[in-house]
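Structure provided below as structure tokens; questions to follow.
Excluded from the complex is one protein chain; the other protein chains are retained at their positions.
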Amino acid sequence: MVGDVTDEALKATKIKQFLSVLAGRYFNWAGRKSLFTLHLGIKCCAIEMAAAATPRFDGDRFGVLFRSSPRQSDVLLVNGPISKKFADKIVRLWEQMPEPKYCIAMGECAISGGPYFQSYNILEGVDTVIPVDVYIPGCPPRPEALIDGFGLLREKIIRIGAAPSSGRKGDKPIIVGED
Amino acid sequence: MAQMWITMGPQHPMTHGLWTLRVKVDGETVVDTEAELGYIHRGVEKIAEARDFTQITPYCDRLCYVSAMTWANSYIYAAEDLLEVEVPERAEYVRLIAAECQRLASHLMWLGAYGPDIGSLTLMTWCMRDREMFLDLLQELGGSRMHYNYPRVGGIKRDIPVGFADRLIAKVKLFEHRIDEYEMMLDESTIWLVRLQGVGYAKAEDMVNAGVSGPNIRAAGVNYDVRWAHPYSVYDQVDWEPAVEKPTSVKGADCYDRYRVRMEEMRQSCRMILDAIEKIPGGKNTNYANGDEMILAKAPTRAPEGASGFSHYECTRGASQFYIQGGGDGRGKNPYRLSIRSPMFITIPYVAKTMIGYKVADIPAIMGSFDPCIGETDR
Amino acid sequence: MDDKYDLVGFFLSKDGLLRSGIIGVLEGTPLEESAGSLSFAIATFAVVNVVFLMLFFSQFAILWIERKAVARMQDRYGATTALRSLWVGENGVTAGEWWNMLPFGLGKPLGAVNKWLNKNFGNRDENFATVDRVNNRSWMGKTIVPGFFQNVADGMKFLVKEHMVPQRADRLIFEVSPFLIVSSTLLILGMIPLSSGIYATNPDLSILYAIAIFGIAPIGVFFAGWSSNNKYTLIGGIRSAAQLTAYEIPLLLTLLSVAILSGTFNIIDSIHFQHSAGAWNIFLMPLGAALFLITMIAEVERVPFDMPEAEAELVEGWWTEYGGMRFGMLFMAEYIRTYAACFLFTHFFLGGWHLPFHGTLASLPVVGAAVPLVPGAIITLVKSWLVFLIVFVWARFALARIRTDQILEFGWRMLLPLAVLQVVLALVYRLYLFSPDGMSAKNDPAGGMAWDAFGIPYLVPILTTLFWLGVFFVYLNDEDKSVNQERMFHVHTDKPAGTVTPGQE
Partner (left out) sequence: MRITNEQADTAAQAAVEVITGRFGGANVTASVEHHANALKMAFVRVHVPPQHWTALAKHLRFDLGVNYCSMVTGTHYPEGGADRGWEVVYHFMRQPVEDQAPHTNTVHIAEALKGDAIPLEFEIVITLPQGDTPSVPSVQNIWVGADWNEKETWDLVGIQFDGHENMHRVLNPHDSPDGFHPLQKQHKIRYHDFNEMYDDAQGFGRKPTDEGRVK
């Protein structure tokens, strides 16, 4: 009841719109400037992912940091082939990450299975199990390409807007595993 | 105290890849372990049965993503055994130089990845910085940063470029100083010694019996190196000696020994490269055209049924082996069966058992000191 | 001596602008009688907020210092994010004319400003698109403080992240414990003076209070680790509890010796003492300073004592399950604790807001007049930033992490006896080497001569420093590595090393 009245008042004054445009602008900036990446090394591209964080390429310049816990990550960087054994694990990792989250498929294996597309144990791309935002082709892509991929992701974040969506229901947290 | 199982992996900083270690802990002490592999099993052996002998090389590059050159070489020696090819000496020298550059890059990657295992983040960036030097050199040969597809059956894809030798010598000499720098940073840090010494003992005979190979057994005082024991290439013509660590009063190798032996091996690789580039037949500043008989011998493309090829190769993590049976599809154009023996596939279950009795905090220290690479493990 | 810039006095003195204004306004109203207390309450509120905001926002500097200093140590450049991309967008992609979405045309001035910024600081020319894309985080390659806003972006991003609670976690405790940690951490800042005139509160026993508050957060850490229902967090929480217990006692003893030496439990008084007696505490008890730093690094859980969040084996340690704003707050609380540790070291050992050689400088002819004009708060901040840079950051990125049992052994068997020794030394200094006659007056800029011996000025601090430096160098060079071929350190497991045959138990 009280909440409804408040909502009406907010609507009348357009304060919500004001705040969401103004604050969303800044939150969008923050969200795209600070992309914490899950420290997940699958195969070859993992080494290039590591190289992107080291002196010559230095992803830290662009706010790309690696966290080991999916709860604290924004980007799932899939850098290798997804085997049948790992398919449900990577879905679980994806589900453990809080929104807003993005997925980058790095390298041919993650895009389509790459050289292993004929294998009996490899999925044809990670997009068969989780949605992918940015594809970075290469086998493996150079670290420059990875940094460029993060640039593309930023463009995408600008376009879709990273402000808190107005459709979210209340402040109730989403509990993992609860329907 | 109650005991519990902890599942470390597949996504875990300790794993250096994608595998699972189940650890049963009693407080902070490890009482039982169990390794679980296969998360990036790609069926290379099956795919290779539908590829001809040249097409298999890129797959062998991608077996171990840190030492592509040595794995490709390893396959090529088996293919040459199968197809009965004699390789020009210049090509053997170039392969040796490329493989030793790759060994330096791989050991640097190991040291870099070992740093965060122990908690030293700076070591990671320093090592990766120096690794770039050798990746640049290998890139001049193969054209790519990691997967070179460089050796061919009967030789090499293309000759060393003009000026490569000077850059190689300059970088290797610089790196010899950098090794001293690392040792200054690590060996004189009491924390580094405290974490490594006395941790992860493994006895020499147990390791050999269990199939562990390479630097991991040389750390325990076993003087065995494929490069002289089952010789291939021209290692007998260059100046080097195997890096073997002296056993301490407790027999066997601890993490510190394994760290020392790899540092020593990097020195030996530098020595080898500097010697080989001077002795290379045909001159170090000559560039032969692609397919010249100095660098590429004529090789048949088909192998008869019943023929088999085998190679035993000192990869950066141990002895890798390829066994190829000829006479596959396309009237022998493809191998009938290609079998790959990865050193880490045998080592990882062994290491998992080595951790018993140590602390939880020692798990990354022990695991990292054996230098796991899951790409070759799962194939 | 007192700082010239007396914020507290400005707000709280009865003749000050604020209070006299309030009292004047209330004159003749029914509140006239309580005008004094009312104005006091308002003034206190103002002071507390101002000081707290100063402390809180100055800690963005240490986040930036760490990020950039670490990058330089690692041969990198470090974060370069500037605010420019806020209006220029990414790679030429902008959010359009968003200001037109604001109601009532309120966004028109914003739009004008934005257009002006875009025109002057945006991409120079579409022909330079590639160059500008590379330089996207700066204006033609120039930034004022490159990367300062990276931490702002990180913090703001956490605000909009989803809040997740693991299904089987203990919901209440999981939600409460971050607030326990953060609130107790913020309370530390309340005790920390920036100078004699800029502080939020100043109780008589502020040293004890600060340390007591420091001891609350470990309980929150333990709760957080337990309630997440994750084995990594559980181990991290237990490690944290064990480690903090072991290091709290040497820390308390070290602070006890500070209190003994300066004869007070008040932080500000102890700084006054350092000036009046003529020597900073670090020269009188270098051992105590070292103990304080070591135990403080352990208290704030940074490398080499960061076992509770050991990334190699425990993923992220006790905060593995926290994401979003909870994680952001915990992250910030960690840095606030570190920052508080730097402040405490500055105050207890580096003479707070006093310049080095303050007495000598003050006696010089021209400089002496200028010395009191330097704001004490600036000196304090610079000192604590330097402590953070030289000790905390350097240690974190030069050293490796030691193991739990080694941490505990080090704490109980080395630090604790040394801390007791330091208490005894402090007693001896205070009782036998301290001459109260040499104490200067509180506001004498020249400082005192209380630590003279045999008529030689400053003999006691000089001898003490030289002695401990000698001990340090002897210990540094006692290892002859060519002789010692045995392993220096062995692990004590239930079976002797080398006797276990793996796989055959």
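Annotations for the structure displayed:
Note that the chains are named A, B and C in the order they appear, and that numbering of residues resets to 1 at the start of each chain.
Criterion: a contact is a pair of C-beta atoms (placed from the backbone, for glycine too) under 8 Å apart; a residue touches a chain by one contact, two chains touch by 3 or more.
Bear in mind the structure is a predicted one, so any value in this text is a computation, not a measurement.
One chain is not displayed; in the complete assembly it touches the shown chains A, B.
In the complete complex, the hidden chain is touched by one of B:8, B:68, B:87 or B:156, namely B:87. When the whole complex is considered, the residue among B:223, B:285 or B:301 that touches the unshown chain is B:223.
Although one chain is not drawn, the whole complex shows that of B:178, B:267, B:302 or B:337 it is B:337 that touches it. Counting the whole complex, the residues of chain B in touch with the unshown chain are 5, 7, 22, 24, 36-38, 41, 43, 45-47, 49-50, 77, 80-87, 92, 204-206, 208-213, 221-224, 227-233, 235-236, 241, 244-249, 251, 308-312, 319, 321, 323, 325, 336-337, 339, 341, 345-346, 349-350, 378-379. On the side of chain A, the interface with the absent chain consists of residues 83-85, 87-88, 117-121, 123-124, 128-129, using the contact rule stated above.
Going forward, only the chains that are shown with their structure count from here on.
Chain contacts in this assembly form a complete graph, since each chain touches every other chain. A centroid comparison over C-alpha atoms places B as the chain most distant from chain C. We define each chain's centre as the mean of its Cα atoms; on that basis chain A and chain C are separated by 33 Å. One finds 45 Å separating the Cα centroids of chain B and chain C. Shared interface positions of chain C, i.e. residues touching 2 or more other chains, are given as 74-76, 311, 315.
In chain A, 54-55, 68 are the positions where the chain touches two or more neighbouring chains simultaneously. Here chain B touches chain A in the complex through residues 10-13, 16-18, 38-44, 46-47, 50, 58-59, 62, 65-66, 109, 112-113, 124-125, 128-129, 131-132, 145-147, 374-375, 378, going by the rule given at the top.
Across the complex, chain A meets chain B through its residues 38-44, 46-48, 50-51, 53-56, 68, 70, 80-81, 83, 85-86, 89, 93, 115-116, 118-122, 139-140, 142. Those residues of chain C lying in contact with chain A across their complex are 67, 71, 74-81, 85-86, 89-91, 93-95, 98-99, 101-104, 106-107, 133, 137, 147, 149-150, 152-157, 159-167, 311, 315-316, 319-324, 327.
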